Structures are given as structure tokens and as C-alpha cells.
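With one protein chain removed, the remaining protein chains of the complex are shown where they sit.
This part shows subunit A:
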Amino acid sequence: MRCLIFVEHSDGTVSESALELGAMAKSIGAEAVGLICAADPGAVNALAGQLGSFDAVIGVADDSLATYNPDAAARALTAATEAHKPDLVMTSYSAAGVDLAPNVAIRTGRQMVGYVSGLELDGDTLNAMSTVYSGKLVARTGMDLPGIVAVMPGAVKADGLSGGAPAVEMMDVDLSGLRMRVTETLVPENTGVNLADAEKIFCVGRALGGTEKIELAENVAAALGAELAGSRPVIDAGWMPKVRQVGKSGTKVKPRLYLMAGVSGAPEHLEGMANSELIIAINSDEQAPIFGTAHYGAVCDMFELMPALTERLTAGK
């Protein structure tokens, strides 16, 4: 059995998720073949050198592939899938994975399963476990191969560099007439807020409801000596600046303490904080998925808890 893995990279480094996908392919006894799209063959080779656990690499080189280009990448992955007929195509559940897996599934007439957290091979059937409804349910889908999966980052541990660099075979793909171009890469500006290095974080979610209540959260953070953070909806609503967002499209954090209130625990939030040393979650819904990840939890109204905790912390000083 053979898996074709779309290898994401930035600034000359392959992503952790690509190594995780390699480990997952191995875990079902499959060969791991990476697809590396980059600006030139030299860049493909340099990236392949970081995939010691892979069996082979297919390289596609073109100026348009210097950074991720959804149109060019979809063509490359479709062409590689059609030429090499892997049993399974694997992408990460990332922006690129959301672009590519469903798109290539349609283009190649394959079935796909997304939000995958685990794979098991049972004869010719691949059982894929998915995290659905924001983590409130899990789905088990039996897929006949060939197929495509999009896998949650962190679903398995990445393999380190075991073998030497895999052999690279370059492939020609027609990338003429692309219908989009990347004009700029934007990196967040340095604002002095550094969640990644914070020792303690207090994170509030959508349940905060508006800026009127933010003072209650600021008080907890101050009494605790913690950085204040928010889930994505808090940032999208404009209640806090983007630098304070934890998660998939925000900052990944690993503090000694991650205290959280009114955050449901969607997979995209967990991706940014699940490795924190101590996680304490407050939520009014006893079925909130965050209680599956937190070390301590309490079913409680955050608007009662926040002032009570501020008082305790201040009195205890």
C-alpha cells in the first residue's frame, strides 16, 4: 500500500504536519511518498532532505510554487495522483488541506474523509475516525481505497529523521494559465504581546459576548499575572487584537497554566493549546468538548466565576 502525502513547507522548512502524515502512513503499514512543490529542483531536494522517514519524493518545480498557490498546488496534486495512483492521498487539515483534499477528490473521482484523527486498516477497508461537530461527536467511516484523507494536525506524533534523504523524482506538470497569483506574504507585526512565551494565559471565548464584559476578564488576568487571550470568534468580533488569538490560525502556546472560560474546545482551538502543562476549563455546558482535554473542569457561569476568582486571587496575595 502506498500513500501520497502533500508536503507543506515555509521558509525552507517542512511542516511538522508533513512528518505526522508520514508517521501515520507508516502506522498503517504503508509506504510514504511525499509530493513537494517548490520554486526549483534545488529547493525540492533541500526539503526532501528533511523527510528522512519517507520512502520517496515526487518533486514539482515552478516559479509559481515558491509559496503555496492553491491553483498550482491543486494541479500538481491531481497530476501526481493520476500518474502514481496511490492507494491513499493524505493532506493535513490546514488551509492548504482544505483547498486541496476536496478539490482533488472531485477532480480524480475519489471519495474523501476529512477531520481525521486516526486511521486503521481492516483488510481492504480503511477506517477513518473524524472529529465532527466541533469535537462534540466522533465519526467512524469505512472507506474503500483508493481514497483521500485530510488529517488533523497533532493526530499522531511525527517521526524523527530515521532513514537518509529519500530519492527524488521530478515530475512535469502543466502550470500554464494559472488563474491566481500570490502577491504578498503577510507576517504579524510585533506588538509586544507574546503569547507563545507566556507562562500563564487566561483565555476567554465567544461566550464573553462583547467588550462590556472584557474588564472582568482583564481583572482575572491581572490578578493571576497572566496574559489575556481569546478564541477566534473573540478576535473576529473585534473584542481583542489578533495577537491575542490562540489556535490554528493564531498563536500556538504551551504555558504552565492555561485557564479558559466560555471556550467550547473546537479542534482548531485545541491545536493551539492542547500541550499546555495545566489546563483548567470553565464552561456552562457539561457536554463541552473542552472537558475531554482539560485537566480540571467546572460547569459554571463564567460571569459568576470571574469576579469570584479575582477576589480569591487578590485576597490570597
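Please note the rule applied: a contact is a pair of C-beta atoms (placed from the backbone, for glycine too) under 8 Å apart; a residue touches a chain by one contact, two chains touch by 3 or more; residues count from 1.
Just so we're on the same page, contacts and distances are computed from a predicted model.
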The chain that is not shown, which UniProt protein name from "Thioredoxin", "Amino acid ABC transporter ATP-binding protein", "Electron transfer flavoprotein beta subunit" or "Cyclase" does it carry? "Electron transfer flavoprotein beta subunit"
Who touches the missing chain here, A:1, A:56 or A:305? A:305
Which of A:57, A:173 or A:282 contacts the chain that the document leaves out: A:282
Given the full complex, what residues of subunit A touch the hidden partner chain? 10, 67-71, 74, 94-96, 98-107, 111-115, 130, 132-143, 179-188, 200, 224-225, 232-233, 236-238, 242-243, 245, 248-252, 256-257, 259, 264, 266, 278-282, 285, 287, 289-301, 304-305, 308-309, 311-313, 316-317
